[in-house]
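One protein chain is absent from this view; the other protein chains keep their places.
Chain nomenclature is as follows: A and B, assigned in order of appearance, with residue numbering initiated at 1 for each chain independently.
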Amino acid sequence: MTLLSVTALDLAIHGTPILSGVGLDVAPGESVAITGESGSGKSLTALAIMGLLPGGARTKGRIALNGQDILTTPEADLCDLRGREMGMVFQEPMTALNPVQTIGQQVAETILIHEQTSTAQARDRAREVLARVGLPEDRFPLTRYPHELSGGQRQRVVIAMAIALRPKLLIADEPTTALDVTTQAQVLDLLKGLVAEFGMGLLMITHDLAVVNGMADRIVVMQKGQVVETGPTQALMERRVHPYTRALFAASAHKVDLPPAPAPVPLLEVRNVVRSYALPRRRLFGPRPRARAVDGVSFDLFRGERLGLVGESGCGKSTLTRAILGLEEVQEGGILLDGAPVFTGHKPNLAVRRRMQVVFQDPYGSFNPRHRVDRLITEPFHLLKSPPQGAARTRAIAAALEAVGLTASDATKYIHEFSGGQRQRIAIARALIIEPDLIVFDEAVSALDVSVRAQVLDLLADLCRVRPLSYLFISHDLSVVRSVTDRVMVMQSGKIVEQGPTEQVFAAPQHAYTRTLLAAAPRLPDGLERTHHGS
Amino acid sequence: MIRYVLARFASLILSLIVASLVIFTVIEIIPGDPAAFMLGVNARPDTIAALRTEMGLDASVPARYLSWVTGMVQGDFGQSYTYRTPVAGMIADRVWVSLPLAVYALILSTLIAFPAGIYAASRRGRPGDMAVMGATQLGVAIPNFWFAMLLVLVFAINLRWFSAGGFPGWDRGVWGGVKALTLPAIALALPQAAILARVMRSSLLDMLGEDFVRTARAKGLSRRQALWRHALRNAMIPVLTIIGLQFSFLLAGGIIIEQVFFLPGLGRLIFQAISARDLIVVESVVMLLVFAVIVVNFAVDLAYALVDPRLRVKG
Partner (left out) sequence: MRVPRSLISGAMLSLLVTAGALVSFVWTPYDIEVLDVAGKLRAPSAAHWLGTDHFGRDILSMIMMGARTSIAVALLAVGIGMALGVPLGLWAAARRGSLLDEVIMRGNDLVFAFPSLVIAILITAVFGASAVNAIVAIGIFNIPVFARLTRGAALSLWERDFVLAARVAGKSAFRISWEHILPNLTNLLIVQGTIQFSLGILAEAALSYIGLGAQPPVASWGRMLADAQTLVSIAPHVALVPGLTIVLTVLGLNLMGDGLRDLLDPRIRVARS
């Protein structure tokens, strides 16, 4: 009998239709991935299976777990099933644990809720489970609180809670999206190992096709609340039938066509930069200990070059970015743009800042919700000695909007009228409007859906063709960096551990950390990258 | 944890010092010559001079401040000009009415508010919640002294369950005192309970929407179990702040309520002192009230550390 069988599932929340005719199966011991972009309904399908839909949800259809229909089971019985027969792991590990309870208590609770054992015995079992997920007691005592653990470690605790009673079905909703590449690889390996050892069925939701490739036996592709295609992973990877699936795969494997880089003339010079923070005092007297977020970084960025910077969270890349932009002072070393220092004395040099601009990660937080687009785009005009007024200003705004594929009439709208991808375009327009020499892209496409991301990256390439554009592209996503940069630098713990031409670094990494990073990154099948031209 | 406690304690001392400076400045510096102020326009110069010497006003300002503070620390609050008795003694008698009243009201307020707030949060959007919200909306709008008058009308005058005012003193048995304080405590407590219930409800609702509650449900906890075992303790953290603030309002509100019930508390003392221009008494009582509030806030800070382990580590 199939472990999980969803048939003709319809879902509406407060009258708005969300899912329509969704069907999928998971056999015991099988790993199935649900993939699709944001808004496709993947997470709500998972919540429906668990019976954890929000109030105002109306369902039709059937969700059979070992033959029992979840949709008609009363809540008390569902509580019995959750944790025992089916477990769930969520996306955001930082907020998934109760901050005022120890990890031991929280894992033991799963056991105590469902079985009649003593607290001590539950505690022992919790210890075993935590050790199994990679948190042995000698390093992670049961009395630890969540805030004492990193994101990856917290996610392991969540997994421990979900599998403590060896449920038949494990649902994982984007379990590694919020984690670093290396941590992601570890957690995915852990999940694979547990599934194999316990013979669990795994239903994994992810937008990242490379992750799917490594984990799933079968794929279910969803778009706008419906299942558009399903099939075994290998077969689907090679032959995509449905046009949406093809578009999705094409966008994931998208290769950007960059124009060739011009001859090297240094534009940005970073020399032995050290940025350190004071830490809280350990002793009452004596100097305060300092932590070095950026530890002796040196590199050049040449005119017209597209330079990438990769690293995991905490490596110091955001700090380095702020130092380059002159938003923070450095303790040692110097940063020069075309020979002029970014900081003079203790004040940022605004004449130099005028030649650099930045595009941020979050399309929803980068704009003041109360201002219109024309005012938002012209924020950098503040840096100009005599910003254009009147007709010249209107022309500048129109030109900037058109350069990024929008229209001049968009200038009078408010930012909430635009989608995520359009907002990033507006962010790029804001960065371009004063024609800086250097643009810093700080995780600028990380928050976008795959297809939108491909469009924005294409836009970047087009812009490079039209004008000489130098940029520093910062990202944790290796495949994106690979497609839009000429040279790349790898950062770890405040230091640049490797730099070189992109293809060279990716094909033949020299430093051990780069190798780990590349090995950990989930990858699409090689054939995909070649065949996308044909499909 | 130790570091946290020490830091909070240092903060306590600093607050006390600054508060005392403010009170001292207002009472002794602003009127110009406190002695002349107290005696009024028609006083003779030699009477004023005598009072000045008695009050030690000829010393320098810092010296006067220091002697006042050191005196208070030793329990000497000076001598009341009007009654010619040590202020400390007058305050001691009254404090044993005002302080128990505030504590009584706090207990009542919490006992009413917590169940009401939790009930409303667990029945969100449904009639039970609406009823609680309606009642609290009304409760928040009622002036406590007017409510006190209504209570007297119904329970004392019509039903005769309680006396309409007065306080028999503690030496004639604890129960008599508690009974005399009951109507006043209820009048004080009800509006505060309404506020507290709302805070409890909204804090709990916030917690119920948090991710870790969803994780608990995914483990198999029922809605009710998730509320009691996970959401509630986290919801207490903001509620504790409000309770601390409420204490200061209860002390202040108590002063007003004492007027309705003719209770011999700090309120009556202070109003008599104001009309008699007895600045020494006013100064001491205000300092005492502020002291109580600052100490209670310190206790709340300590309670935070007990409830929230994240605070213990930061030190």
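Please note the rule applied: contacts are C-beta pairs under 8 Å (C-beta built on N, C-alpha and C of every residue); 3 or more make two chains touch, one makes a residue touch a chain.
Here the structure is a predicted model, which is why all the values come from computation and not from measurement.
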{"item": "Touch with the omitted chain, as defined above, among B:152, B:181, B:208 or B:263", "value": "B:152"}
{"item": "Among B:69, B:140 or B:240, the residue in touch with the chain that has been omitted", "value": "B:140"}
{"item": "Residue among B:23, B:55, B:72 or B:121 touching the omitted chain", "value": "B:23"}
{"item": "Of A:380, A:421, A:494 or A:522, the residue in touch with the unshown chain", "value": "A:380"}
{"item": "Residue in contact with the excluded chain [from A:136, A:199 or A:369]", "value": "A:369"}
{"item": "Contacts of chain A with the absent chain, listed as residue ranges", "value": "325, 327, 348, 350, 353-354, 357-358, 360-362, 365-370, 379-383, 430"}
{"item": "Touch residues of chain B, complete complex, unshown partner", "value": "11, 14-15, 18-19, 22-23, 26-27, 30-31, 37, 137-138, 140-146, 149-150, 152-153, 157, 195, 198-199, 202, 242, 245-246, 248-249, 251-253, 255-256, 259-260, 267, 270-271, 273-274, 277, 279, 282, 286, 289-290, 293-294, 297"}
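The definition used in the following text is that only the chains that are shown with their structure count from here on.
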{"item": "Chain centre separation in whole Å, for chain B relative to chain A (CA means)", "value": "50"}
{"item": "Touching residues (chain side chain A, partner chain B) in the complex", "value": "50, 52, 55, 75-76, 79-84, 87-88, 90, 92, 95-101, 109-110, 113-114, 145, 147-148, 158, 161-162, 280"}
{"item": "Chain A-facing residues of chain B, complex", "value": "125, 210-212, 214-223, 225, 229-230, 233-234, 307-310, 313-315"}
